[in-house]
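What follows is a single structure, and I will ask about it in a moment.
For this depiction, one protein chain was excluded, whereas all remaining protein chains were kept in their positions.
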Amino acid sequence: MSKYTRNKWRLKLHEIIYEADTPEGKLFDVVLLITILASILLVMLESVNSIDKNFHNFLNISEWVITILFTIEYIARILTVRKPLKYIFSFYGVIDLLSTIPKYISLIVGGVHALAALRALRLLRVFRILKLARYLGASNNLVNALKASKAKISVFLFAVIIVAIILGTIMYLVEGEENGFTNIPKSVYWCIVTLTTVGFGDIAPQTPLGQFIASLVMILGYGIIAVPTGIVSAEYTNQNKSDKAKESNNEEKEEPVHLNSQCCVNCLSEKHQDDAKFCFKCGCELNHD
Amino acid sequence: MSKYTRNKWRLKLHEIIYEADTPEGKLFDVVLLITILASILLVMLESVNSIDKNFHNFLNISEWVITILFTIEYIARILTVRKPLKYIFSFYGVIDLLSTIPKYISLIVGGVHALAALRALRLLRVFRILKLARYLGASNNLVNALKASKAKISVFLFAVIIVAIILGTIMYLVEGEENGFTNIPKSVYWCIVTLTTVGFGDIAPQTPLGQFIASLVMILGYGIIAVPTGIVSAEYTNQNKSDKAKESNNEEKEEPVHLNSQCCVNCLSEKHQDDAKFCFKCGCELNHD
Amino acid sequence: MSKYTRNKWRLKLHEIIYEADTPEGKLFDVVLLITILASILLVMLESVNSIDKNFHNFLNISEWVITILFTIEYIARILTVRKPLKYIFSFYGVIDLLSTIPKYISLIVGGVHALAALRALRLLRVFRILKLARYLGASNNLVNALKASKAKISVFLFAVIIVAIILGTIMYLVEGEENGFTNIPKSVYWCIVTLTTVGFGDIAPQTPLGQFIASLVMILGYGIIAVPTGIVSAEYTNQNKSDKAKESNNEEKEEPVHLNSQCCVNCLSEKHQDDAKFCFKCGCELNHD
Partner (left out) sequence: MSKYTRNKWRLKLHEIIYEADTPEGKLFDVVLLITILASILLVMLESVNSIDKNFHNFLNISEWVITILFTIEYIARILTVRKPLKYIFSFYGVIDLLSTIPKYISLIVGGVHALAALRALRLLRVFRILKLARYLGASNNLVNALKASKAKISVFLFAVIIVAIILGTIMYLVEGEENGFTNIPKSVYWCIVTLTTVGFGDIAPQTPLGQFIASLVMILGYGIIAVPTGIVSAEYTNQNKSDKAKESNNEEKEEPVHLNSQCCVNCLSEKHQDDAKFCFKCGCELNHD
């Protein structure tokens, strides 16, 4: 019997909040996901003037409800973890705090506008719950393909930026300030807009020479759009192949290990095996009901 | 002899309308296809003010001709099916009705504009005839590749939307209302316009910081445009390979079964084998001439 | 001895004009290519008002020089072919005539503007010379890949057009005439602009609902841009593979046959084998020096 079995409710709460193996834990995650999405929707609607004017009270009350729910969750998370300080200063701990306090600050300061940025951080909380998707192994190939081609895409994007700076400077000299290319950074911005085939059109070349160079830039952009696609495509095909090779090669096949979503009450480390009795990181006993 | 052979004309008509194995059935489908396309063209032309003014009578009469043709077809479809209610409340039954009634409603109400939406539904009727294309098996690989990569593309598009919301909020705070980013939903809309490299330019960043972030958004969009392409490309290559593997592997080769376009007079189920005498779903005898 | 050896100069000229195996023939093609490109450049420069004003005489004289060169070439082509009528009414014969006559017509009528279209047809003449590139076999794989995926891309583009019509009608109803979506055809045009990620921005949704639907359209376009790329990519990979398979499979390897650019003086058919003495189509003797 570990010393934690004394306060069973804390262990139970820990399991509900941090894990997703029990029905209560799954329910908690779904409710949290809906609350987060509702809070994001609130931030978005509040920024629309006409809606804010007509439904100000409703939005204000909803915001308070969500803030109080987040406050309760935040306190519960601190209470059920053994090392609260470690949680508070962890990445998600800081996000949780910043998602909760804007409404309290607005009581004192009142500047709602600048706090919208803080409240938008709530969206990052979605990833906490979505991390569970990792266990589903659904998109492993895709992630692997992206990882495998990360270095090459970085080199490629670096080359694109160098090309954009050189061509941007040329366009600045050719078109000049009277045609919207008021300075080199703006010219480089135009070049990126064009190379990526976005093409806002807020700045557009007016001189024949500028339009000729722009044509070259566009055809260049059209040609190089092929490169990252080709890389990801090829890497992804490779991932699929090596997957099949593994499947058909029975001798080397690893025994698949299921990692559940249990979370150590002591050190918060995750991905324990189903039959694990102790945390593989800190040795603290894991709680099973 | 089944009890349906009594009214032979109904069986004959059923074969013409619902099936495409006889010359009459094929002719009916072609005429119907042309009528549908003509009706769509009418809806489009009618919405052009200058055309509607000059050719109002011609358009009106044409619309009545098409409405009457559709009415006859709708009644014929009800008469030749054994369970008319099942047809009336089926997907295509509802579409057929909605394609037909707008002109009748306009007699009573007169609001032509709002009815254009109903009439545009006629386009969906095209799929009824085009479903025959499925039997040709022409684009099976493509459809399979899309099905196989559906889950991954969904995950990917979900990620794109989350990125758009985060970046949209940042742009709203950076650019502000004076530069066209009047609220967060509009800002997110701009972000999607940019990430997808559409770039309308109705809203465009004006501040240097906003243009810098926009550049990052565009390069990000340029980088991730590779992902769905890579997925579809790889899946499609796989489909082709497994096809060839099947072809070269003679032992496992299935006997190809030709499914004709016969349609049970009782339950409307399709894709019967060529030598089938009874419907494989309801057991009702199929009619052959 | 065939009866054509009587007028040797005609045979010689035929070889120079229609074939590219002799040094003279190659020189003729290069000169013709330069003349055609120069004539295209003339048409383009003449359309620029400021250039036309300042260099009107120079452009006029150059145009006459090119017209006379084309006239000589056209007459030479008729003289050296055995069946002139067949050449005159062939595709390239008509193009050659239309490329030549505009300047003569302008003497009588004087309307230069409308004749620019005819003169732009000269560009099509480039393909006559570029057809020689086929013998180089450089881009066979690419052409094969495109041919193999032609049917699928057609189906795909047809689907895109149907989607554009449906979404265009919806946007017409949502946005209405006051926001630039003045009629359904224009709305469909906007939809194609958006689906293809071009995004001119001359028409852009103004209402929140319209912007929401536009976002869906763009994400849809982003998702389906993957499809044709995936198809071509996969087909092209297949072409490469079957190429290599052929190369490694020595038994089935066909003896490569070199087809030269000789052109029968009688029936104008091309691609004769190097050791051919008679035309494989009409049996007429081929001329070798």
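By letter and in written order, the chains are A, B and C; residue numbering begins at 1 in each of them.
Just so it is clear, a residue touches a chain if its C-beta (ideal position, glycine included) is under 8 Å from a C-beta of that chain, and two chains touch if they have at least 3 such contacts.
Predicted model only: the values in this text are computed from it and were never measured.
Undergrad: Check the options C:V30, C:M44 or C:V109 and report the residue that touches the missing chain.
TA: C:M44
Undergrad: By the contact criterion defined above, which parts of chain A meet the unshown chain? Give residue numbers in ascending order.
TA: 151-152, 155-156, 162, 165-166, 169-170, 172-173, 182-185, 188, 194, 197-201, 204, 208, 211-212, 214-215, 218-219, 221-223, 225-227, 229-231, 233-234, 237-238
Undergrad: Hey, which chain B residues sit against the chain that's not shown?
TA: 197-201, 208, 229, 233
Undergrad: Can you list where chain C touches the absent chain?
TA: Residues of chain C in contact with the hidden chain: 40, 43-45, 47-49, 114, 116-117, 120, 123-124, 126, 133, 138-139, 142, 145-146, 153, 157, 160-161, 185-186, 188-189, 192-193, 195-202, 225, 228-229, 231-237, 240.
To be clear about the criterion, only the chains that are shown with their structure count from here on.
Undergrad: Given that chain A is a copy of chain B, what angle of rotation, in degrees and a multiple of 5, matches their CA positions?
TA: 90
Undergrad: I'd like to verify one number: the distance from the centre of chain A to the centre of chain C, where each centre is the average of its C-alpha atoms, in whole angstrom.
TA: 48
Undergrad: Using mean CA coordinates as chain centres, what's the chain A-chain B distance in Å?
TA: It comes to 34 Å between the two C-alpha centres.
Undergrad: Please work out the Cα centroid separation of chain B and chain C, and write it as a whole number of Å.
TA: 34
Undergrad: Specify, in ascending order, the residues of chain B that touch 2 or more different other chains.
TA: Within chain B, the residues that touch at least two other chains are 185, 188, 197-201, 225, 229, 231, 233-234, 237.
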